[in-house]
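All protein chains of the complex are present and in place, except for one that has been dropped.
Showing chain A:
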């Protein structure tokens, strides 16, 4: 396929300065995202998993330029997002949307949901004021809410409904690319399933492209056709879903997969339990970042950074032992 990918991320880095001392000098950097590369084709859904603080959300937000990158490239349809002027960026915004983790703080408590969903259309001059109510009602129905909800305030909705509102707000702009930043982790399990089904239906209908960020592998398994595993700011493994679940190559991925609960009491789970805590991203270990917790670590892991390479059939991994 010589088709241009919708999104290309190349060696993306995002460092946060640590300020200290009397004159608040920069004394170091938190390497939240440290060289992430991947590309996404139209209609694909990429899941990004990893434990808390590994830089998943920061990656998503830097791609959308909610945060400024430190280094690397973010090409959306061949355009570098971080080089756009404010005016051009504003025009580009509708095409890339974000669904938030917390359905409570992501809705302005003083704005009726109809206005919250429709206002971007007004602001961008996409629809006239008369059409907007109809379009908002339409999108509310698509997202599983009722048209008469349009004049209600956010506090009148439950968490799951609010998440639907958040999705509706992103969808009304007719985006091509959606970053979903842990959209279900604040919801209880039955509601999680509904929201995931909604997202997957929408993807089919509108041929959407997702970057789905989660710490829950079973959630990602349902929705994504490719999965990337992050550890301490870097991708350690990325593969098509089935391949990754059948044949995980990186020890960290193997440990994550073994932690998925199996709903079968007769089966004794073989859990790989990782020792120790995740190291500080301000002072990451030398060589392979995972060597401090890796059960198979050898001397080379401490010294050399493993190359992130293709091991065949679109399966990428960064490990010396593979």
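Please note the rule applied: contacts are C-beta pairs under 8 Å (C-beta built on N, C-alpha and C of every residue); 3 or more make two chains touch, one makes a residue touch a chain; residues count from 1.
Assume contacts and distances are computed from a predicted model.
Enquirer: There's a gap in the complex where one chain should be. From "Septum site-determining protein MinD", "tRNA modification GTPase MnmE", "Dihydroorotase" or "ABC transporter permease", what does UniProt name that chain?
Expert: Answer from the UniProt record of the missing subunit chain: "ABC transporter permease".
Enquirer: Check each of A:59, A:97 or A:292 against the chain that is not shown and name the one that touches it.
Expert: Counting the whole complex, the residue in contact with the absent chain is A:97.
Enquirer: Looking at the whole complex, which of A:80, A:134 or A:156 touches the chain that is not displayed?
Expert: If we include the chain that is not displayed, A:156 is the one touching it.
Enquirer: Just one of A:173, A:288 or A:301 touches the chain that is missing; which is it?
Expert: Considering the complete complex, A:173 is the one touching the chain left out.
Enquirer: One chain isn't shown here. Among A:66, A:259, A:272 or A:304, which residue touches it?
Expert: If we include the chain that is not displayed, A:66 is the one touching it.
Enquirer: Tell me which of A:18, A:111 or A:260 is the one touching the absent chain.
Expert: For the chain that is not drawn, the touching residue is A:111.
Enquirer: In the full complex, which residues of chain A touch the absent chain?
Expert: Chain A touches the chain not shown through residues 61, 64, 66, 89-94, 96-98, 100, 102, 105-112, 119-120, 123-124, 146, 148, 151-153, 155-156, 166, 169-170, 173.
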